[in-house]
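What follows is a single structure, written as structure tokens, with notes after it.
Entry: subunit A
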Amino acid sequence: MHQPTNPVANERRELTSFWAGGQEYCVDIMSVREIRGWSAATPLPQSPQYMRGVINLRGAVLPIMDLAERLDLPPTQPSERSVIIVVQVGERLVGLLVDAVSDILSINPDQIQPTPDVGCDQAKAFIRGLITIDDRMVSEIAVERLLPEVEGLAA
Partner candidate 1 sequence: MDELEEIKITFFQECDELLGDLESGLLSIDAGATDPELINAVFRAVHSIKGGAGAFGLEALVRYAHVFETLLDNVRGGKTDLRSELVKALLRAADVLADHVAAAKQGGEGDAVSTAAMVEELEAWISGGPVPTAPAEEVNIEPNEDGIVFTPIKLSIPEVDEGPKEQAWTITFQPMDELYSKANEAGLLIREIERLGKIEVELLDDALPTFDSLDPETAHFAWKVRLRTEVQEERIREVFEFVEGHCSTTIVREAPAPTAIEPAAGPDIAAIIAAAQAGDAQAAANSAPSEEATAIAPEPPAASLPAAAVPALAESMSSRGAPPPAPEKGNQATIRVDPERIDKLIDLVGELVINQAMLAQRVSGHGFAASSDVGRGLDELEQLTRDIQDSVMAIRAQPVKSVFQRMPRLVREIAGQTGKQVRLVTEGEGTEVDKTVIERISEPITHMLRNAIDHGLETPEERIEAGKPAEGTVRLAALHRGGRIVIEVGDDGKGINRPRVRQLAIDRGLISADAQLTDEEVDNLIFLPGFSTAAKISDISGRGVGMDVVRKSVQGLGGRISISSKPGLGSMFTLSLPLTLAVLDGMVIDVAGQTLVVPLTAIVESLRPTPAEVKKVGAQGGVLAVRDAYVPLVDIGRVLGFQTVDTNPAEGVVLLVDSEVGGRAALVADSIHGQRQVVIKSLESNYQQVPGIAAATILGDGRVALILDVDALVAMRRRELPRADEPFIEAAE
Partner candidate 2 sequence: MIKVLTVDDSRTMRDMLRLALSGEEFTVTQAIDGEHGLEVLSESGADVIITDINMPKLDGFGFIERVREDAAYRATPILVLTTESDPEKKVRAREAGATGWIVKPFHPEKLVDVIRRVAA
């Protein structure tokens, strides 16, 4: 599978933007594998709240993460209109549960600003930068920081 490359400073980039927890975010389009609708997930025992469970993605077991909850926003209430954005991080695939997908953005690097210090540490940890488009502000999510640290398990 194609590995998402790190954004090169001088090149135009394309990002998929979407709504989660009432706010607009985006991710590098190179990391997006597919977008699909919501289907009920099988819950995972003893897992963080933001992990909603796993679903069947054409025979593979795909973990679903509620992005809003991960960002410390109110949890998403999944409905038929909810969307799962399947992203690739390294060799793994993760499904991000969001409210809706909005746009494909094509931006110049100079449209990205670093995240200002706005108190919410949790959110800042996952956000790579802020993008201004017209009068919208879209936060870019660094997907590689979303996955929980792989914990060692006590036997």
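A quick word on the picks: all candidates are chains of the complex that A comes from, given by their letters.
To be clear about the criterion, a residue touches a chain if its C-beta (ideal position, glycine included) is under 8 Å from a C-beta of that chain, and two chains touch if they have at least 3 such contacts; residues count from 1.
Please read these numbers as outputs of a predicted model, since none were measured by experiment.
Chemist: Number, please: which of 1 or 2 touches subunit A in the complex?
Modeler: 1
Chemist: Quick check on the complex: what are the subunit A residues that touch candidate 1?
Modeler: Residues of subunit A touching candidate 1: 40-47, 53-56, 58-63, 91-94, 148, 150-151, 153-155.
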